[in-house]
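All protein chains of the complex are present and in place, except for one that has been dropped.
Order of writing sets the labels: A and B. Residues in every chain begin at 1.
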Amino acid sequence: MPNQESILQAQNVHFRYDPEQPKYAVDGVTLDIRRGEFVAVLGANGCGKSTLAKHFNAILLPEAGTVLVEGMDTRNEDHLYDVRQKVGMVFQNPDNQIVATIVEEDVAFAPENLGVPPEEIRTRIDEAMKLAGIYEKRDAAPYKLSGGQKQRVAIAGVIAMRPDCLVLDESTAMLDPHGRAQVMKTIHQLRAAGITIVSITHYMEEAAQADRVLVMSRGRIVMEGTPEQVFSQTEKLHSYHLDVPQAAELRDELVKAGIPMPENVITPEACAEELFKLLK
Amino acid sequence: MLKDITIGQHFPGHSVLHRCDPRLKLVATIAYIVVLFVAPNPLGLALSIALLAALYKIAQIPGKMILKSLKPIVPIVIFTAVLNLFFVTGQGEPLVHFWVLNIYIEGVKYAILLAVRVCALIAGTSLLTYTTSPIVLTDAIESLLRPLAKLHFPVHELAMMMTIALRFIPTLIEETEKIMNAQKARGAMLDSGTFTQRIKALVPILIPLFISAFRRADELAMAMECRCYHGGEGRTRLKQLKFTSEDFRCLVVIAVALVVIACTRLFVPGLA
Partner (left out) sequence: MSEIIRVENLSYIYNLGMPDATKALDDVSFTVEEGDFVGIIGSTGSGKSTLISHFNGLNRPTSGRVLVDGKDLWEQGADLRSFRFLVGLVMQYPEYQLFEETCAKDIAYGPRNMGLDEAEIQRRIKEAAAFVGLSDELLEKSPFELSGGQKRRVAIAGVMAMHPRVLVLDEPAAGLDPEGRDTILSQIKDYHKKTGITVLLVSHSMEDIAKYANRVLVMHRAKIAMYDTVENVFARAQELLELGLSVPQVTQIFLKLRQMGLDIPADVYTIPYAVKTIQKALAAKQAGEVQ
């Protein structure tokens, strides 16, 4: 469960891809992610969420403001590999993250880079592959796997560094519903193992499973709260070009039609329960 | 179809040859090629083929795989054999005299020996790729070239490039098929028309393919950085190549066999 210890901190972070242009991709973001938390970041395309994510492991460095990973400033080059080892990053296209031609060799890539002794690499990768649920596929060639399996190979490849935090940058966007469910299951397992999760997503149903939801628009954080708090504000979310889960939308429409429904109904289970109370 | 293009086909198995240290196999293959050239006499060739047949038998690779590996080079073999047939001149009377062309008995012998030698060469290198997966072969190359790293030869980088190339070949083949289908769906004619028309028709396939390859390279580079990649320095490996006593026995057997074949040139006159 989340405690008060900060793992990622951003203080007034500004970033532009092109310093000639006045527009900031990340425009003054301050946030604090605590150890063990599962945070979902939502926002329309081009809102700066992926740019922000790349600041958490020093792929990008802030133009102004600071990013701290477990207290280490990402701009300090001495800590570069410590930061990258603490914060694992998984991207959208699983095909473009897998380096080796055999699953277990790929999972071993990061520990090899870190100079871990061979016997320990073996323990680490077995543990990572089990946690990601692809241990059975360890001898397979990655191109023969399904999208969901490939993405879990990518996750295992990052988990093998034994990071404290995992940042997923739209890692379910290219998967089918089955693959998405597999990856979500893995995320919950990692969380149970104590890993902090920051997930950037377009899927409201996934965000509804998080502890906390952040909404970004034009490089800023514009909404923040529990999924219940955020998804009850349908109108406001629509104004940021986002959806709400259908259950929340139904609740809203019912209220508009004069049917009394309580706030904070965002899952189909809760919605069915409330309707049952109303109709039984 | 594109999927038929396979580079370094691997034929998985559990024989001694499959288990053998890839460095030994690689060096032995090179030695075998050298021996084929230093012993260009009929006896040497016969022994080489016998050795190869024995190794194929041990590796339990079906004979039709040999034929499969030879198929693509048949035109080259025939071409060079025919050239030799016509252009090697002998001392005696020509066997056949036709227009300006003369075929001598030496030409026939030479053409046959050459064809057999090329076939033995291909079958031998194929045995290496049949019994060794590309990734293991890459490890072997990296390991064998490691002394060169001291001379600032980019050994690790070379091996990394080979690994990534092997990893992305199937992905890019699949991608090419998808792009071809997408353009065919818009009426592209890829397999008809004149030569220039066909070349032109490739543009809508090559441009998206290159753009996609660059995008993949970009993303892969970032993903590798995220996994703390910083070149070969201080890197460890999950799989260490170990030279076992079994490998040592294989080394002795193969070395003796190759030396015997090489020595045939001392007793039997060669042709080259």
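By definition in this document, a residue touches a chain if its C-beta (ideal position, glycine included) is under 8 Å from a C-beta of that chain, and two chains touch if they have at least 3 such contacts.
Worth saying up front: this structure is predicted, and the values here are computed from it rather than measured.
The residue from B:His97, B:Lys178, B:Arg198 or B:Arg249 that touches the chain not shown here is B:Lys178. In the complete assembly, the contact with the undisplayed chain comes from B:Ala188, out of B:Ala188, B:Met222, B:Leu241 or B:Cys263. Where subunit A meets the missing chain, the touching residues are 44-46, 92, 146-147, 173-174, 176-179, 202, 204-205, 241-243, 245-247, 249-250, 253-254, 257, 259, 268-269, 271-272, 275-276, 278-280. Although one chain is not displayed, its contacts with subunit B can still be listed: residues 175, 178-179, 181-189, 203-204, 207-208, 211-212.
Note that only the chains that are shown with their structure count from here on.
Taking each chain's centre as the mean of its C-alpha atoms, subunit A lies 45 Å from subunit B. By the touch criterion given at the top, residues 133-135, 163-164, 166-167, 170-171, 174, 215-216, 219-220, 222-230, 234-240 of subunit B touch subunit A in their complex.
Contact residues on subunit A toward subunit B in their complex (touch as defined above): 57, 59, 81, 84-85, 88-89, 91, 93, 95-102, 104-105, 108-118, 121-122, 125, 141-143, 154, 157-158, 161.
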